[in-house]
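Here is the structure we will look at, set down as structure tokens.
Removed from the display is one protein chain of the complex; every other protein chain stays in position.
For clarity, chains are labelled A, B, C and D in written order, and residue numbers in each chain start from 1.
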Amino acid sequence: MTGSIRRWQGIPSILLLLALWQAGAMLAGSRLLPGPMAVFTVMAQETASGELPFHLGFSLARVGIAFVVAMIVGTAIGLVLGRSRGIDRWLYPWLIVLLNIPALIVIILTYIWMGLTEAALLIAVAVNKIPSVAVTLREGAGTLDRDFAEVAQIYEFGPLKTLRTVVLPQLAPYLLAAARNGLSLVWKIVLVAELLGRSNGVGFQLQTYFQLFDVPRVMAYAIAFVGCVLVLEAFLFRPVEQSAGQWRRQP
Amino acid sequence: MTGSIRRWQGIPSILLLLALWQAGAMLAGSRLLPGPMAVFTVMAQETASGELPFHLGFSLARVGIAFVVAMIVGTAIGLVLGRSRGIDRWLYPWLIVLLNIPALIVIILTYIWMGLTEAALLIAVAVNKIPSVAVTLREGAGTLDRDFAEVAQIYEFGPLKTLRTVVLPQLAPYLLAAARNGLSLVWKIVLVAELLGRSNGVGFQLQTYFQLFDVPRVMAYAIAFVGCVLVLEAFLFRPVEQSAGQWRRQP
Amino acid sequence: GEPTAVRVGILKFGTVSWEMDTIEAHRLDEKNGIRLVTSTYATNEAAKIALLTQAVDIIVTDWPWAARQRAEGRSLSFFPYSKATGMLLVKPGSAIGALSDLKGKRIGVAGGPLDKSWLLLRALSRRETGEDVASSAKPVFGAPPLLGEEFSQGRIDAVLTYWHYAARLQADGAKLLLTVADIVKGLGARPDVPILGYVFLEPWALQNREALDGFLRASAEAKALLARSDQEWIRLEPLLGTSDPKVRAVLKEGYREGIIERWSGEERRDAARLYDILAELGGEALVGPARRLDPAVFWPSHSEWGGQ
Amino acid sequence: MKIVIRRKEYPGREGARERCILRNFELSLGQGETCAVIGPSGIGKSSLLQIVAGLDMDFQGLVSDRPKPVGYLFQASRLLPWLTALQNLEVVLPRSRGGAREWLSRIGLDDAAHLYPSHLSVGMARRIALARALCVEPRLLLLDEPFAALDRDTARQMQALVREEVARLGATLLIATHSWSDVAALVERTVTLGGAPAGIVEDSPVRQRRAGE
Partner (left out) sequence: MKIVIRRKEYPGREGARERCILRNFELSLGQGETCAVIGPSGIGKSSLLQIVAGLDMDFQGLVSDRPKPVGYLFQASRLLPWLTALQNLEVVLPRSRGGAREWLSRIGLDDAAHLYPSHLSVGMARRIALARALCVEPRLLLLDEPFAALDRDTARQMQALVREEVARLGATLLIATHSWSDVAALVERTVTLGGAPAGIVEDSPVRQRRAGE
């Protein structure tokens, strides 16, 4: 099977999901669960009016920046903690504290200090997300095989080449898990941050329509983002996953 | 170093964190960032009045149940998807959709369908959390070494013994990452679920005091939970992590 | 026999909880042949979910929402609770003295762009200055507590927020520019048009007519008590959510001013007029399929109920 | 036991075509028979053993009447790295049987009981893997290059151990090896693989050198 076919292999599954959703909506009665038709109609309206692209664009930009920053910083912290007992002893408890402080509080505090600004949002989201990436990568760093590190040492790979050819391939599954979970987490935190103190973005719209109990619109916005993630899955995460795992001895 | 000393080794780090926080609070001025003294005073008041134990108890019970259920179900799903290409092709996209649907929406919809019941809360939280565990464990399952599976097959371990002696030791770092991230995620979702439809629990209190902008109280409730997690770290996750990793060839 | 239970969803430190507490303290529910059961929720949305899932019988919210839900098939009814909703505040000593001064300023708006007070303010500014504040000024939407903080720190010039949040800012010296009642008056409607009210499912109301009437009587009696007795407010102190006596005083004032004196056919007609304004500005996003106000949303829907 | 492999292919990977490794391989082994498979590196000895063990089912052909239980010394010992030497033996033994400690002393590694595999020398790990294969009292014993990692004296002791156990259990023995010492010490028959894809190029009894050893 070639890569490009694999890329689209999720489509039947998504179609099935839509069909099930439609059936469920028809059974439940549209008032309780708006079906995909109702939601897509609303989505089309909101797209035509320019509202959805506008707000989705803001949210995507925020998610994108916060995600990249959080992945890089979180991976770095996780690796350091996973490799150095001494630093781990001092910083790891902080990580756990940070990990378990509700997003709400971090967001409120950053907004209070920095005002209702874009920078405050990005910082709040990154602070919420970094511990989660770091915890996952810390576990990954703990499994790095010294045997291979010694190969790198003997053949004098130097830090960068070691990272690229020895460390990252071993961390690939952890990075993928952190990236997928991370994307969804960043997105959820961006929503909260938007609904608490921004005047645009999907979270802001969700809050508005949630107050009105306009479930189809709420779902339209959420699903627009989910669609973006599915595209990212097909074009980024899936291919990376496949090429990162093909050396394993598997059926 | 014996286990019991290791268990307490996080304490100096936490004390340092408190000291830094106090210093920061004194610099920032108490209105912007209440210091640990202020927060602990409030915490003592709320404990004396019985409010904090009451609400924290409810939240802990919810977190506990949802966490255990989500870990078990999520691990099972993750393993199945990670091992079976066919099922993965059909179910994995659903997982990604579920992973990226905002907690808010899942919670609202479950409440609307099932009413404002405890069961609805638990289901909503589990549905939010299961995909995240599953995604992590799916990556873990992808790294399971067939060499060892063959050993289990030759010596006829049977499914249960294979799981215990061959699969779980390989998955330990993934389980730990999923558990730590999971606990914090369950807790955050429980907060949202409580503020959207329960009359008790930390989430309910947080939102109430947020509306009054009583930041010390908001922090007191959050920190009480963080304290519980730190205890869990010291008595459960840390020991498990240490015993699960000691066979590795590491400095 | 057993008095019927009436389940009311409230917020812990919300104004409704004061009234309910007064009812319970004076056993006004028993006197009116009902048993009051309150459930506390953390947010307005939680209370709405509770109503729609019939976890409670009555909540307090605004009538445009009830009207919209009704148009979407959930037959909700509305009975007025208070006309106190929002206030537009500016900094003490601020140069802003009228709507026209808001031009180019940052205005914090609680509740988002479809908030009723905000829409009415926009309508009024159009009528008075010919410009829509939404475009002439810079609105900043956010959670009310955060907007309060932004305002205190001087990062926004004015704030349009719910009156009990405004109370705290007023106690800190913020200057009241307009109340929503002023705005309504400015739009040519009677100032007694309520914005908030008890909302319940009509079928429930029809089945439990006596209980509902009993509840509304108890509510009216509690309001009357709170309006005349300062003693009551001392009892309520723990529920006001503040230890600042200045804020308490403002809250008491605000509550009393919100009490509705008239609820006649004229107020209903004015309500319909306001609804048209909201529908025009908020569009379908706000009102959904209910382009016009269905008068049946007001309880009781057919008799000419004359008010208190 | 009858082994018939009409065709064994490995799937092609990027840049490499599907490769046929074994073809028209047929071998019958009576219960208690001992046989060595010989052939150069990469010819398919380990692949053959995987098939005989029933681990690899992806081939055209059939393995019938496989005796049970099977003891398999993999070429890369495959001790479970998260279990100590002792636990690695205990884990394959039925709880009731026990005897893991005795096995450790039979291979001369009492001291290593509590070491994890990553702390063992390669030869030590090899011996523990051998003990693991023997301690289940196999009726079919598959040994893949069993003593290559061992020095001559240790290898001799281990050969003796295998001979003794195989005789005691009446086990069928199949060894993949390139050591003539193994052949001489342990088997009565050798099968030589050759060609590409590989098949049997020679199947001959071993002159009884055991006595003269």
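Quick notes on this one:
The definition used in the following text is that contacts are C-beta pairs under 8 Å (C-beta built on N, C-alpha and C of every residue); 3 or more make two chains touch, one makes a residue touch a chain.
For clarity, every value in this text was computed on a predicted model and none was experimentally measured.
From the options D:G39, D:G71 or D:P138, the residue with contact to the unseen chain in the full assembly is D:G39. Listed residues D:R152, D:R168 or D:R207: the one in touch with the omitted chain is D:R152.
Between the chain not shown and the residues D:L115, D:L140 or D:V166, the one that touches is D:L115.
The chain not shown here touches chain A at positions 147-148, 150-151, 153-157, 161, 165-166, 169-170, 244, 246-249. Counting over the whole complex, chain D has residues 10, 13-16, 39-42, 45-46, 75-76, 111, 113-116, 119-124, 126-127, 145, 148-154, 178 touching the chain that is not drawn.
To be clear about the criterion, only the chains that are shown with their structure count from here on.
Distance from chain D peaks, on a Cα-centroid basis, for C.
The distance from the centre of chain A to the centre of chain D, each centre being the mean of the chain's C-alpha atoms, comes to 48 Å. Here the CA centre of chain A is 17 Å from the CA centre of chain B.
Residue positions of chain A with contacts to 2 or more other chains are 108, 112, 210.
None of the residues of chain D touches two or more other chains.
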